[in-house]
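Only one protein chain is missing from this complex, and each of the others stays in its spot.
Labels for the chains are A and B, by order of writing; each one numbers its residues from 1.
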Amino acid sequence: MRHGRAFWLFVGPFAIGLLVFVYVPIGWSLLLSFFDARNTVTPSEFVGLRNYADMLTDGPFLRSLGTFSVFAAFIVPLTFVLALALALLLSQISFMQTFFRSVFFLPTACSYVVASLVWKLSIFNGTRSGLANTVLGWFGADPVAWTVSTSPPWYWLVLVTLRLWLQLGFYLILFLAGLQRIPHVLYEAAALDGARSWQTFRFVTLPQLRTTSIAVLLLLLIGAYQAFDEFYNVLGTDHGYPPFARPPLIYLYYTALGSGGQDFGHGTAGAVILTLVIAGATLLQGRVITR
Amino acid sequence: MKWLRYLALSITAVLFLLPFYLLLRNGLATEQEIASPTWTFWPSEIHWENFTELFGNPAVPMVRSMTNSLVIAVSQTFGQLLLCGLAGYGLARIPYRYANVVLYLVIATLMIPAAVTFVPTFVVVSTLGWLSDLRGLVVPGLFSGFTTFLFRQYFRNFPRELEEAARIDGLGHWGTYWRVVVPNSKGFFAALGVIAFVTSWNQFLWPLVIAQDQDSWTVQVALSTFLTAQSIDVVQLFFAAAVSITPLVVVFVALQRFLVRSVVETGIKD
Partner (left out) sequence: MISRRRLLSLAGASALLAACGSNTGRGGNGQALKQWYHAYGEPGVQQAVERYAKAYSKTPVDVQWNPGDYDSKLATSLLSDGGPDVFESTLQISSVRAGQVVPLDDVFGAARSDFAESILATHTVDGKVYGVPQAVDMQMLFYRKSMFAAAGVQQPSTVDELVDASKRLTRNGVKGLFAGNDGGGAVLGGPALWSAGLDYVRDHQVGFDDPVAAQAIGKLRELYTSGSLLLGAVKDWAEPDAFTQGLVAMQWTGLWTVPAIQKALGDDFGVLPFPKLTSTGRPSVPVGAYGAMVNARSKRVDEAKEFVRWLWIEKTDYQEDFNLSYGFHIPPRKSIAEKASKLASGAAADAVKFVRDNAKASNPPDWTSVMRTAFNDAVSRVVRDGAPADQELKGAAGTVRDELKRLYG
């Protein structure tokens, strides 16, 4: 009983806030998903599972889920490998290590709004004044409309490089921390056994980083499915969002908050489906890794 | 071999710094220079008057909005450290029958995108009468499942010996937490504080909807005024963006050794 009181003394204030500002809205959203809730959050027409059935047969929504499964399958390993590679490189040098670490970490300070601005208007703008097109121009190539072209879909290059720039530093630090925790004796033992550097990496470093890796992969996966900000700012226009590289959350955002009709029933039903997909992908990933 | 490493790192570093260079270059140039098909490495003449123009622009209250962002970010940072720190400790260290239930409820929130519960949260806040109010901007962001989860992981690895010594001195959970655990975890608090500060400073959608009066705009909302449909002033936009990230860059450079050290100490191990 004493423990119970102490527990709530510590956890209580947070738990109350979580209840009011997180769980009440979640419950409310869940409730809305069973109603015909157009332009209202206090609907009266109960429709059962109809919104779910509609969303599960809704072409654009399913396509966006598919696209973002591919996106996740791409960006998650890519960020993982690059962050790990940079962390390994950094851990092997001593001169200027802090400097490089600071540089790689600095983008974490930027907002997606600011990064989108630089990417869209400066690096990848479609005229000759853009940086990427200037570089192409040095080789005599014609300017490319990076955010417009769908064949090849250059907009992926824009979005992926932006995301990498913003998030690599954070994961790099996580890996760096993981690397520093590996006991030195393990490396010494490996060196005594005459292990080559690849073997050391494969049989010492990687297994020792297992928990860090799982955390990184989990965060990356959730982040990939929840992509919103940079897509919205780079590809979105005041006339809505094109049917290419459309994240599920953007589709739901326009469904629930689009001008010309806020459909919270379908929007929240889609959100529940998305949450289940994320949970499923997380479990699947955990399964694969622990194998 | 060694020079190869430095070469690889240097190239990456240049790529990472490139966007910062572009922010400054575009923010200090003229529109003609930015739109010119021939690349100018640096504006032929630095237009420092962009600075006075931006801060003197009545349509975009830069000073006010940066102050607002600062107040919000600071109160959210300290509020989160207080509330989530306590909760994380309770979850990690106080044995209680339903502790696991609470923990799962915290973890579950990580998977639910904020954009999904956005509208009901708005209705809750407006029911409380907190629109255009500091409380509406600060309070809903205090209850971060992510921060609590990280705290809990960290406290699980906190050396038990220290706590037991405190226990022998007759301190309860509360006394132990404040007198022993917190003073020995400054680095970790600083690390999560920086993350909380950055997240708060950079959030956009929530303040856009909640901060309805111009007087309660945050710096990200002020930035978005430059993006309105009918006239983008590209130079001012870049300059304002550069100004908006300056406080964070300063905080980062100053505090990042804390960050790294404390991430080392945390439990991104189970």
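Keep this in mind: a residue touches a chain if its C-beta (ideal position, glycine included) is under 8 Å from a C-beta of that chain, and two chains touch if they have at least 3 such contacts.
As the structure is a prediction and not an experimental result, all values here were calculated from the model.
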Identified contact with the non-displayed chain, of A:79, A:125 or A:167: A:125
Hidden partner chain, touching residue among A:183, A:240 or A:280: A:240
Full-complex contact with the absent chain, from A:96, A:145 or A:182: A:145
Listed residues B:108, B:123, B:182 or B:255, member touching the removed chain: B:123
For chain A, residues in touch with the removed chain: 20, 24, 28, 31, 35, 38-46, 59-60, 121, 124-127, 129-130, 143-151, 237-240, 242-244, 253-255, 257-263
Residues in chain B touching the chain absent from view: 34-35, 59, 118-119, 122-124, 126-131, 133, 208-209, 212-214, 221-222, 224-225, 227-232, 234
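What we mean here is this: only the chains that are shown with their structure count from here on.
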Interchain centroid distance [CA atoms averaged], chain A/chain B, Å: 17
Of all residues in chain B, those that touch chain A in their complex: 2, 5-6, 8-9, 12-13, 15-20, 22-23, 26, 34-37, 39, 83-84, 86-87, 89-91, 94-97, 99, 102, 105-106, 109-113, 115-121, 123-124, 139-140, 142-143, 145, 148, 172-174, 177, 198, 201-202, 204, 220, 223-224, 229, 234, 237-238, 241, 244-245, 248-249, 251-253, 256-257, 259-260, 263-264, 266, 268-270
Chain B-touching residues of chain A, taken from the complex the two chains share: 3-4, 6-11, 13-15, 17-18, 20-26, 28-29, 32, 41, 86, 89-90, 92-93, 96, 98, 100-115, 117-119, 121-123, 127-129, 131, 134, 165, 169, 173-174, 176-178, 180-181, 211-212, 215, 222, 225-226, 228-229, 238, 249, 252-253, 256-257, 264, 268, 271, 274-275, 278-279, 282
